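Quick one: the structure is below, questions incoming.
The other protein chains are all here in position, but one chain of the complex has been omitted.
Labels for the chains are A, B, C and D, by order of writing; each one numbers its residues from 1.
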Amino acid sequence: MPLLDVDHLTIEIPTEAGQLNAVNGVSFTLERGETLAIVGESGSGKSLTSLALMDLLPSRAVRKARSMRFDGIDLMAAGQRKMEDLRGDRMAMIFQEPMTSLNPAYTVGDQLAEALRRHRPVSRAVARERAVHLLERVGITAAASRLGQYPHQLSGGLRQRVMIAMGLMCEPDLIIADEPTTALDVTIQAQILMLLRDIQREFGMGLILVTHDLGVVARVATKVAVMYAGRLVETGPVEAVFGAPSHPYTQGLLRAIPVPGRTRPGEPLGTIPGQVPNLIGPLAGCAFRNRCDHATDACAADLPERDLGPGHRMACVLDPVATAA
Amino acid sequence: NKANDTLVYASDSEPENISPYHNNLREGVIIAHLVWDTLIYRNPKTGEYEPELATSWKWIDPVTLELKLRQGVTFQDGSPFTADDVVFTFNYVLTPEAKVVTKQNVEWMAGTDKIDDYTVRVRLKGPFPAALEYLSGPTPIYPAAYFKKVGLDGFSKAPIGTGPYRITAVENGKGVMMEKYKGYFKGSPLGDPAIGKIQFRVIPDGETRMAELMTGGVDWIWRVPKDQAEQLKTVPNLTVLSAETMRVGFLQFDSAGRTAADTPMKNEKVRQAIAYAIDRQAMVKNLVGEGARVMHSACFIDQTGCTDDGVPRYDYNPEKAKKLLAEAGYPNGFETDLYAYREREYAEAVIGYLRAVGIRANLRFLKYAAMREAARAGKVPLQYQTWGSFSVNDASAFTGVWFKENEDDMSRDPKVRALLEKADTTTDTAARKDLYKEALSTIAQKAYLLPLFSYPSNYAFTSDLAFTAQPDELPRFYAARWK
Amino acid sequence: MTVPVLELENVTKIYPVPQGMFKPKAMLTAVGGVSLTVARGEVHALVGESGSGKSTLAKMLLGLTKPTSGEIRIDGVPIAKTDRREVARRIQPVFQDPYSSLNPRKSVADLIALPLVAHRIGTSESRQKTVAEMLDAVGLPRRMIDAYPGQMSGGQRQRVAIARALVMRPDVLICDEPTSALDVSVQAQILNLLMDLKREFKLTYFFISHNLAVVEHLADRVAVMYLGRIVEERGREALFTQASHPYSRALLDCVLTPDPTLGMPDTVISGSFPNPIAPPPGCAFHPRCPCANERCRIEVPRPVPVADGVASCFSAA
Amino acid sequence: MLAFLLRRLAVALSVVLTVSVIAFLLLHLSGDLATDLAGPEASPEQVAQVRAEYGLDQPLAVQYGHWLAGAIRFDFGQSFYFRESVASLVGDRIPITLKLGAIALGLALVFAIPLGALAAVKRGSWFDRAALAFCALGQAVPTFWLGLTLIIVFSVNLRWLPVSGNATWSHYVLPSVALGWYAIPAVMRLTRNGMLDVMASDYIRTARAKGLRPKTVIFKHALRNAVVPVVALAAVQFGFMLGGSIVVEAVFSMQGLGQLAWEAIGRKDFPVVQAIVMLLATIYILLTLLADILNAWLDPRIRVA
Partner (left out) sequence: MSTTSASSATATAAGFDAVPVRRSPLARFTKRAARHPGFMAGAFILAVILVMSIGAPLFTAHDPYAQDISKRLIPPIWHPKGTWEHWLGTDKLGRDYFARLLYGGRISLMIGAATVLMSGAIGTALGVAAGFFGGRVDMVIGYIINVRLALPVVLVALAVAALVGTSLNTVIVVLGLLLWDRFAVVARSTTQQIAHADFVAAARAIGCSTRLIVFSEVLPNIVNPLIVVATLEMAHAILLEAALSFLGLGVQPPLPSWGLMISEGKQYMFFSPWVITIPGVALVALVLGINLLGDGLRDVTAPDNRS
């Protein structure tokens, strides 16, 4: 039984202009010990997907799915209280903005301890002890003295570490990290990514890493899911997807980034023409077809899901061979 | 209220100084009669003069009045009342430092001498037929020793008199607390007061006063406008009483041209036009109400010496008013300010009438003191004034204030002044009347002052209270009692 | 030898910053003694972590703030002695965030024509024509001339910003992270456009970025900045193959190429960017440096020549 | 913290000084003081004597200095009308107005904060809409008209509460409602908006991601941050209320500062007006100062810097 099994997750947001189909039939699975990276352009629905797993969507958003199971528990059927019990205990989340994700009014120690004491009947002292332990584990020196500090007294990197420690307080089975390093400097980004990788290995958790940085994906993830306009266009083991990108969008993305050694300095980069379609209103067929060099009339019809190898699938009518770059 | 034997009465204005010589507000007059005694008492029913602090008096000559004083009277601090107090009071108020507000009330005296402990002689500046009237009204007697000790400032905070009520607290903005003076002398013409405590509350707002009366917050109010008086009559447990008073409402013009050299008010025709423009009869009928009379002379018609016989009259005639204005050089009217301090709707009605003949007047509604200040400083082109003559039943109490080239005189006509001075000091009644008549005719002729109407006073009070009103606009709470 | 387009000599910028509400103002050295030369026609890149002073340097080049000390020269003429409007004709900016660099209340035509208006060039017809030409040049359809920024995507906005920068035909473009707010697919478009325009308009770029992969792709020379100082300045080849400063090496290590076989880099520098108000003594990088020694803690290293450039490290050369 | 306090205090002091200049000029623009002081029928010599006596013949700056020196000792000279010390006149009235303001503010806060918070939590619901409609309506009702209406309904018709005066606590009920009324929408809106901002903030999402119960999220994590700006507003509102008490006191014939000021204006008794302007301004400045300090103390970002 996979740790997480999402089947056909759909998120709709009513807006002034009409219904926004932000996420459209997303399916994936995640095992313990695996790292799934969700990549995609801004607005492709990565954050909403991860929030949907935690049932933390904005109140207006409507979540639908054929099924969504976490360790056998039906998340779609779980009530408000059940979800509250799960959150922070068995599934934890780390957000993108370390500067604003901690409550400025309470000390770090208070906020850490709260995460544990909410789910475990432990004393203040025990919670504190564990907080110190975890802060040390995420590489914060003088951990005990940090407990009394307020978030504004910490740098961005430190806060993100605190957030990670907070996620670990109850030893969850699943951690969802939504762009945990985007706001950080490159050197800090590397530190945090390594930390996440190490912790994931050490605790044997499932990790979902949301990012738009293909480099990060390639280095950290075991599985990758490429999102475009609210849909998964290609999923599969990292090696497979990066080794043989099959969907024209995945290919386009990989061609667009300069890679030292592969792209020649000064040469034009590969581009994906056009821009992301508007997600308001119904959208049939392949969302990428207006930007796709290979688009045919068939693309306007329903998308086939194609198996390309073990766990490697894409949503495209084209033959993988024909699209290979 | 009756339950705690405290009569709470409310009025709109607050005397700037509780000392009766140092304010000219009606509220001050009421308190003056509760707390202080005068030498002579005028019986409001008969109009006769009766002994009060003085037991008898006689004219030694036309300018000297000798009075025998009552013995055994004490001030409210226990000190005895003697001739010294009278001498001190009357001589003090004649000094410029005393800054008496209404000079007319005392200026007729030249000085007062002590003959013995209980005899004094008041010397007059000249013959003054109204002397007894003044001695029975706006000339209360102060305790000499106490006043000298505390000065005017101290006195105004803790005043003392010989009267039926003793002031226990003076609070600026709130009012005055009084209680019955236990040692009040027996045999006073005022009688023995029945009510234990009296509280005067300043409530500037007419509506609030009315609401307070209706809800039992106060027991007695007055100056209830006609409409409200009619309606209050329908409220159970309230008694409404209407009576005419000596108060006359009038318009006063800047005939002397002190606001501006070219003020239209300097023009006699303009003033007459204004007089013709106003329908006083309609105002009396619709606005002022029962008990009011249209006045034609610059005094209250029942005052001694006052007459409107042969005095020119201005009946409502807007056409004539327009014609006069055109003749005066204002065919399209002009713009001016009308100052007023009470009965705003009367002033507004005047504005409405003026508007109908083309004069656009803007209302400047001020507190009394501010308006008086502005008028005395010569900043007022036109004002709606009222005067209750300090309840002095003599024409001089009216004309003396407004026409003797003193600070309140806006016309400043020396001829009128000369006439009045002569009239005030003439003892021959018939000759005096003629002199007044001549003066009043001149005033009306030149339209220096346009009398409008006499005021009725509408009193409204709880039906628990037995209260009788007198025509002199002086509620006598010492004579009131609970039913 | 031709005069370099841009020359910076010992340029320093110190900001007095209020310390919360409690303390007296502190002195923050945003840029400390930077000397650089940019030759005509080259792409000179500046890389460094957030807060290292890159934007401050750019602002000084644009004449938006004055250096506290030091001198900036354009074609050998000090900026301080040149009319600001004259400088504006020579150097133009492209900012990082195309959302905030365009006045949302103005149409594309007004935005692009603004420099012409400010310099009182041409009539409204001729301006209209110039704007249309610029739209062509940056690859925007002419019918967008009446659009507002709110109606455009990030990439399109950045094109408008570039068109506006080019309308005065400047010599130098200061690009302050022109693509870091954009998605990779759009980034590629803009980078391609910039390379094309460079050829077409014979531009010199001063290109600020923290993305070393991008820098390697288009820069001719690269300066690495740390805490307000240039720690290394090299030709591209030299820097990417044989970086001398440990910080440059660390940055290069953090470049994550999309290659699953590589895994995470093993050597990651520890700690985080120091507080610029209280910079560490000696070499500012020493607290994070894997090869720091006693000397680094005390003495500030001077730039020493290395192959095709200079580096400020005792262990360089 | 001390430096902050001192700086803040210095600013406050300079504002008070400027206000004092304005108040001083107010009196001196009102006409010739000597004539006013000497009384209307004083002779020119008397006026001159008064002028010399009160130092009114000196340059304005010197006079200001004297006046300020007095004002610091709470000595604002003599009332033209009552001819007694302004300080004692004003001193008698302060407690009434302060009491009125405090009750009104208390009522407004007690009413507005919970409602505002609730409206934010139930954003978009009928309750929220009703609360917003109430705000819009509340702000549109003129204080004096509300006061009159309250009198008609609660005093005259229902006879529940007294009409005017300030003798007992029950006298304060209606005026406080009328006075507090105008502050309610402002406080409620600020609480609601603050709460909405906070509820949309990242740290609330974090708190929810920890699995905290909604109650904990709202009361522990949200409200605490949302009320910080309300504190500052409360101080400002209190200042406005003292200023606005002039209308309410006029309607309810309460003998507070406002009534005194209004009557003093009517009587052109400018020393009193001046003193009250000074006093209200000073109280306002003190309040904002206090609010700043309180804010600094409530907000760890400022407190622990």
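Everything below uses one rule, namely that contacts are C-beta pairs under 8 Å (C-beta built on N, C-alpha and C of every residue); 3 or more make two chains touch, one makes a residue touch a chain.
On a predicted model such as this, the values are computed, not experimentally measured, just so you know.
Visitor: Using the touch definition from the top, which of C:Leu8, C:Ile79, C:Ala109 or C:Ala137 touches the missing chain?
Guide: Looking across C:Leu8, C:Ile79, C:Ala109 or C:Ala137, the contact with the absent chain belongs to C:Ala137.
Visitor: From the list C:Val11, C:Leu28, C:Ala88 or C:Ile269, pick the residue that touches the absent chain.
Guide: Missing-chain contact among the listed residues: C:Ala88.
Visitor: Pick from D:Thr143, D:Ser176 or D:Asn225: which residue touches the chain that isn't shown?
Guide: In the complete complex, the chain left out is touched by residue D:Thr143.
Visitor: Where the complex has a chain not shown, which of C:Ser100, C:Ser124, C:Thr261 or C:Asn293 is the residue touching it?
Guide: Answer from the full complex: C:Ser100 touches the omitted chain.
Visitor: One chain is left out of this view; which of B:Glu171, B:Glu290 or B:Glu345 touches it in the full complex?
Guide: Touches the omitted chain: B:Glu345.
Visitor: List the residues of chain C that touch the chain left out of this view.
Guide: Residues touching the hidden chain, for chain C, are 59, 62-64, 84-85, 87-89, 91-93, 95-97, 100-106, 114-115, 117-119, 136-141, 144, 148, 150-151, 153, 155-156, 159, 161, 164, 168, 189, 192-193, 196-197, 199-200.
Visitor: In the complete complex, the non-displayed chain touches which residues of chain B?
Guide: Interface residues of chain B facing the absent chain: 205-207, 210-211, 214, 225, 227-228, 231, 279, 282-283, 285-287, 344-345, 347-349, 351-353, 355-356, 362-365.
Visitor: Where does chain D touch the missing chain, residue by residue?
Guide: Output for chain D: 11, 14-16, 18-19, 22, 26, 29-30, 132, 136-137, 139-145, 148-149, 152, 156, 236, 239-240, 242-244, 246-247, 250, 258, 261-262, 265-266, 268, 270, 273, 276-277, 280-282, 284-285, 288.
By definition in this document, only the chains that are shown with their structure count from here on.
Visitor: Compute the shortest path length in steps from chain A to chain C over the network of touching chains.
Guide: The least step count works out to 1.
Visitor: What are the two chains with the most C-beta pairs touching?
Guide: Pair with the most C-beta pairs in contact: A-C.
Visitor: Just the number, please: Cα centre separation of chain C and chain D in whole Å.
Guide: Centre separation, chain C to chain D: 52 Å.
Visitor: Between chain B and chain C, tell me the centre distance in angstrom, where each centre is the average of that chain's C-alpha atoms.
Guide: 89
Visitor: Whole-Å distance, chain A centre to chain B centre, using C-alpha means?
Guide: 91
Visitor: By the touch rule stated above, which residues of chain C touch at least two different other chains?
Guide: none
Visitor: Applying the document's contact rule, which stretches of chain B touch chain D when the two form their complex?
Guide: Chain B residues touching chain D: 16-17, 99, 103, 153, 156-157, 171-174, 201, 203-205, 207-208, 211-212, 214-215, 217, 366-367, 369-370, 372-373, 376-377, 407.
Visitor: Which residues of chain D touch chain B in the complex?
Guide: Touch list, chain D to chain B: 39-41, 81-84, 89, 92-93, 148, 151, 155-156, 159, 162-165, 250-253, 255, 259-260, 263, 266-268.
Visitor: Can you name the residues of chain A that touch chain D in the complex?
Guide: 54, 56, 83-89, 92-93, 95, 97, 100-106, 114-115, 118-119, 149-150, 152-153, 163, 166
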